[in-house]
Structures are given as structure tokens and as C-alpha cells.
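Got a structure here, written out as C-alpha cells. Questions coming.
What you see is the complex with one protein chain gone and the rest in place.
The first chain written gets the first letter, and so on, giving A and B; residue counts start at 1 in each chain.
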Amino acid sequence: MSHYLFILVGAVLVNNVVLVKILGLCPFMGVSKKLETAYGMGAATTFVLTMATGASYIIDHFLLIPFGLEYLRTLSFIVTIAAIVQLTEMVIAKTSPTLQQTLGIYLPLITTNCAVLGVPLLNISNNNNFVESLLFGAGSAVGFSLVLILFAGIRERVEGAEVPVYFRGVAIAMVTAGLMALAFMGFAGLDKYQ
Amino acid sequence: MLMNLFKCKGGVKPPTNKTQSITLPIATAPIPSRLVVPLHQSIGGTPRPIVQAGDQVLKGQLIGEADGWISAAVHAPTSGTVVEVAMHVQPHPSGLDAMCVVIAPDGRDEWIAHQPFDYANAAPEAVREYLQQSGVVGLGGAVFPTHGKLTPSKTVPMEELVINGAECEPFITCDDLLMRERAEEVVRGIGIFRDLLQPKKVLIGIEDNKPEAAAAMRAAVGALGEPFSVVVVPTLYPAGGAKQLIRVLTGKEVPAAKRSTDLGVQCFNVATAYTAWRAIAHGEPVVSRLVTVTGNVHAPRNYEVLIGTPMDELLQLATPHPDTDGIIMGGPMMGFLVPDRQVPVIKATNCLIAHDDRLFPPKPPEMPCIRCGSCAQACPHELQPFEMYWFSRAKNFGKTQEYHIFDCIECGCCSFVCPSRIPLVQYFRFAKSEIWAREREKNAADGAKARFEFKQLREEREKAEKAEKLAKAAAAQAAKKAAEAAAAAAAGEPVAEGAAAAEPVAAEASPVPVAVDPEKAAKMATIQAAMERAKAQREASQPKNTEALKSSQQKEIDEIEARRQAAHLTEAAPPAATGEKTE
Partner (left out) sequence: MEIVLAIAIMALGAVVLGAALGFASIKFKVEGDPLIEKIEAILPQTQCGQCGYPGCKPYAEAIANGDEINKCPPGGTEGVQRLADLLGREVKPLNAEEKPKQIAIIDEQTCIGCTLCIQACPVDAIVGAAKQMHTIVAPLCTGCELCLPPCPVECIRMEPIAENIDNWKWKYPVVEIKAAPLKEAA
């Protein structure tokens, strides 16, 4: 049981997909201007990433490996992810058009979010079973949402601060992200306790 | 009388500075050289002036009529001549002008005929209206028309009536002196409020730094045999805020979106009760009030001052020290420096403080917020001033509202305790007025949109109606022509060709009315086409048809022509046509 807990904690905090593995930086910088959009993006990515890990595990184990088509992994994963993203976008367009508009280009870009492709591939290279894959996927997604929302909160506050002119906007955001990554390094070793 | 007091959160204890002005009894200020009475002295609508320059007025005469229910009448404070009704600078932080009635007193101070109001036999509505006509407003500083607060909630039974004699703000002692010297009338006034609201309990809250006032009120309550409880509350700024006093006395916390009546509580100031009693029992409208004159003066004292007295003249009575460089209206926590020394005393003026650098040393410059949280501990409303400050400063008004900026009563506790000397309240006022301005703009935009859409709708409807009218007229004319032609043929007149030519006209025209009746507007295009054809046909046949017209027929045709012309004109400019008709 604790094994699964370690996978989860490891994915959320220790090996945080954004701040430690440096995957998925594009939406991390792009949609963290407002807390509201960060919530939406976090939810959308969590959904897509969890679905993608599950679907890719099934495809990998029941289609690609039996037929010896492992070389088609990246291609078939991307197609699956794209379909899931399309589905998510339709659902968001139906439920919250403003969120769709604010997420803008970043919503379809979840398709090319390297975190979403990277996590299923990591699952395979780690030889995770189905439950582990799902946990790792969900954990990574939660980790992504967590730092995205924290970062958006910080950025909203930084908006009100007296930042030197040349540091305003993306520059101070980069500095902030770097400091956050340093802070997350502090979790290293948390999942090694046996 | 013992009772449990509830705790009020936050608060500060600034030096009270009240002892200076309580040594002398209340004095009546002399009639000043001129009175400037602003018309807008209460929350709500601006009263309409009902006097003109040159009018003679008597003391207590109505000069401004209440505009709407939330508005209170304004009266002449003394007898004299109206000099002008004009814009004058107001005791308002903006330093802007507003409409005032300027009166040159004649010195006789002659009352208009007035008699007591028989309130025991009057309906509650009549009492409320009488109080409105007497200009009774909340004298604690908010100047909300009192009659508006005297309607009990229909759904919630009135539990407690809270009478505010706390007077928590430093320097101010006018309520203290009022309770000491005129306790009986205050208690009688509270009796009126009790009769109108029918509460289960009446609680009079007085801070424990005014033992004489509390004793006087207890004595008056006892003498009149009223079941009111006089409760001494701990001295803590801002215990005299309505919501704070309600909280301390009843334990009820009034939420932001609700009024205190929704919780079965109502709160009035002692001075309001006093003026209500004067109005009811003596028929005297609110023409004067008690004002504490203190600060950098030789003889701080409370004066009974006519509304409209220039502040400068009032201050002279207490002989200010020569280094006085301004007048603060209100207390040091919530008051403001008046923009001009000549501004008049209004109903909201409870205190004038002569300002100088010794009493109020200039604030050292603002330092950055260190997020120490002192302001949050001091805030009586349990807000987070440092967060509201952060977002007000960044002009992120949506966020300030998320931190409940509209629950802020601007008491100034946060600015008082701030170690970085940040003028927090100024930031909050700025944010609030920006949000209000936005709200106004939003409402204006919504109204404009509604009117624009209505105009479009109306124009479309008018167009459709016009087309319909034209089609009908044309059809009628064509039918008439056909009938004439038929009549001519039947009469056997020697215009056989004419009759033959007229037949197709009738044939062409007859389908038109059929087409017109159902779905008139929708078939406008076909109608127009039919009309054109009918017209062409008619013109072709006209020479033959009109050769032998009788004078009556000719007249008819002329009339139709005139109508048609009128109809065409209408199309170009509708109001012009109506104008012609009326001529």
C-alpha cells in the first residue's frame, strides 16, 4: 500500500512534472496570469493526463506489444491524446465559454504538452502496471495543477508589487518560477523513506 | 443592572482627549452674521429649495422639501432674509460646491407658528412622515433619515432597540453633555422610537469613560419609569460604531448584505432621539445641534449651534490659538480637514477640532507594508486590511471586493496601528469610490442599452405600420377607381373605352386587398409591386377616366391625393407630419 502512496507523493511533490522534470512549461508560463484560468487549466490537464495514461497503457499492452508495434508508441499516444483533448475542449466550450476563450490556444496545445506525452512514456520505461500508471498519471497531473495554481496566486500578487520596470511581466515570472523550483527541490528524498 | 456583554473584535485605544471640553456646560452659540444652509444634508435625495432670494423666512420655516422617501426636509435655522440660493463650498473632503440657501439673520430669532404633534393619537405612518418633515436625521454622523429606520421589518420581530451613547471617538463630547444635561428629553425621544418599533428590549450603550452621563440617563430612565437598560460598555474605539455596539450589546453580528432590522435590531444615536422628541413634543424641526469645539483652542466647550453657521465664526467663540492652521470636522480618527474655514456647520457636524502641528504632528512618510498583521488584529470587522491595501494600491478592485472592502467602516483603526504609517483608509476610500463609479457606469450602460434596443424595436414597428398603411391606402384607391369605372359604364356614359380600360385596373387591383389582409408586413414587397403596377395602370387610363369627372368626384380624388402626400411625408419625417396636423 505504501508503495502506491510513494508513487503518488513522488509524482506530486518530489518529482514534480513542472518544477523538477521541467516538462509542460509552456502552459505553466502561459496561463498562470490569473488564478481563475489556472484552476481551469489545472482541471483540464488533470483530466487529460489521467485519461491519457490509462488509455496509453491499454493501447500499449493490448495493441502495440502483442503485435510487436512498439515503434508506433509515440504516434499512437499522440493521436489518443489529441482525441482526448478535443473531447475536453468540447466539454469546456459547452460548460464555460469564457474559460475556453481565456485558455485560448493553450487548450488545444495540451495535445503537444510534453508533460502529457512524457508521463505515459515514463510509465512504460518504469514498467508500471495499470494501477501504478494511473496513479503516476494522476499524481503528475495534480502536481502540475498544484504548481500552476500556486504560481498563478503568486503572479497575481506580484502584479500589485512595485517590480522594477525591466523585470515586469515574464521576467519576474521566470525568476519566481526558478525560486519555486528551488523550493520544490527541498522535497527530494521524501519518497525514499522505507 | 448586570448583563453579559459580548466581545467586540479588534479596536484600538487612542488617547481620548475628552476631558478638555466637558468642564463647561453647553452654551448657546450666538446667531452668526449669515447662515449658509446646504440643502443636501442627509443621505438620499436632495431636497428642492422652496424659497427664493429676497424671501423673508422665520425660524423653523421649511426651505427645502424632501425629495423622495429617503430624504429629509431642511428648515431655516433663524428668522431673516434669504440672500441667495446658490452653490457654496461644502464641508466635504472634495471641497466642491453644492446648492445652499443663504440667510441673512434679522437677529430677532422669531419662530414660525408651531405646535406639538399629537403622536399618541397618530398612525405610525403619520409619525414617520412628521419626522421626515421635521428634518430628523441620524446625528451620529451618518445622517441617514431617521423615519426610514423606524419601519419594523415585516418578517422579523423587533428584538432589541439599541441607543448609541457610546461616543467612542476621541475629543468629541457632545453626546456626553447632551445626556448629562438633557437626559430626560433623550429618554422621552427613545420612548417614541420604542413606540414605533415595538422592540422587546431597549438597550442604551454608554462607554465607561462617561459615568456622569450614564448616571444621568439612569436617573432619567428611573424618573420616567421606562424599562430601558442603561449599559456601560468598555471604552474601546470604535465601540460607538452601530454594528460594533449592536455586537457588544446583543451579540448579533450584522452581515454585510443585511440590514440590522433583518436581525431584529435597530440602532439610533442619543442626539437623534433628542431631536425627535423636540420635533414631536415642541414642533421644533432640526435647526440646531450640539457641536464640540475643541483642539487647539483656549476654551474647549460644547455649543448649541444653528445649522449653517460658518465654522470659522463658531471656532472664534472658543478663541483658537494663533497657530491654528485648519479645522477638522468630526473626530481625529474619521474626521477630515475642511476645505475652507467658511464652510457651514451641517447636521453631520458633531465636532470641530482646531488643527495644529502640536496636536496632530504631520505623519512621517509612508513605508512599505511589512505584513505584520497589526491592522488585521485592530480591525473591528475582522477584515484583512493589508490584503485590501495591497490590491487597492494595485487598482485590482475585483480582488479588494473579494476581501470584503465594502464591510470596511473606515474607522481608521488600521491606519492608527500601522507601524509603516500607511494611510490604509485612504486607499480603501479610493478603491470604494472607484468601484462605485464603475457601478454607476455599468448601470448607465445597461439603461442605454435597453433604450437603444427599444428604439430599434420601435423603429421597426413604425416601418411595418407605415408600409401597412400605404398598402391599405393604395388598395382602397384602386378599388375606388374600379368602382367608379364600373359606375360610369353602368350609367351608359359615352366613354366605352374608358370603362374597358378601367376593367383591367380593377382586375389588377382586386387581388391586392386579399394579399394585404393576412400577414401584411411580411408581404410588403409584393404589395409595393402591386401598388406600382396599379399606379401605372391608373395613370395610363387616367386621361380617359378623368375627362368627364363630376366636381364631387374631383374633390374626392383631391382628398385622396392629399392624404397620399401626407402619408409619403410621414415616411420621411414622422413628427413633422404630426406637427402639420396639429396646426
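One rule holds for everything that comes next: a contact is a pair of C-beta atoms (placed from the backbone, for glycine too) under 8 Å apart; a residue touches a chain by one contact, two chains touch by 3 or more.
Please read these numbers as outputs of a predicted model, since none were measured by experiment.
If I consider the whole complex, including the chain that's not displayed, which of A:72, A:114 or A:181 touches that chain?
Considering the complete complex, A:72 is the one touching the chain left out.
Based on the whole complex, identify which of B:429, B:466 or B:480 touches the chain you can't see.
Candidates B:429, B:466 or B:480; residue touching the omitted chain: B:429.
From the listed residues A:103, A:135 or A:180, report the one that touches the chain absent from this view.
In the full complex, the listed residue that touches the missing chain is A:103.
For review purposes, identify every residue of subunit A that touches the missing chain, sorted by number.
Where subunit A meets the chain not shown: residues 34, 37, 59, 63-64, 67-69, 72, 75-76, 79-80, 83, 86-87, 90-91, 93-94, 97-98, 101-104.
Suppose we count only contacts with the excluded chain; which residues of subunit B make the list?
40, 90, 92-94, 96, 98, 365-366, 395, 423, 426-427, 429-430, 432-434, 436-437, 440-441, 444-449, 451-452, 454-455, 573, 575-576, 578-580
Basically, only the chains that are shown with their structure count from here on.
Report the inter-centroid distance (CA atoms only) between subunit A and subunit B in whole Å.
Each chain reduced to its C-alpha mean, subunit A and subunit B end up 54 Å apart.
Hey, which residues of subunit A end up touching subunit B in the complex?
Spelled out, the residues of subunit A in touch with subunit B are 156-157, 159-161.
In the complex of these two chains, what residues of subunit B are touching subunit A?
Residues 390-391, 393-394, 396, 399.
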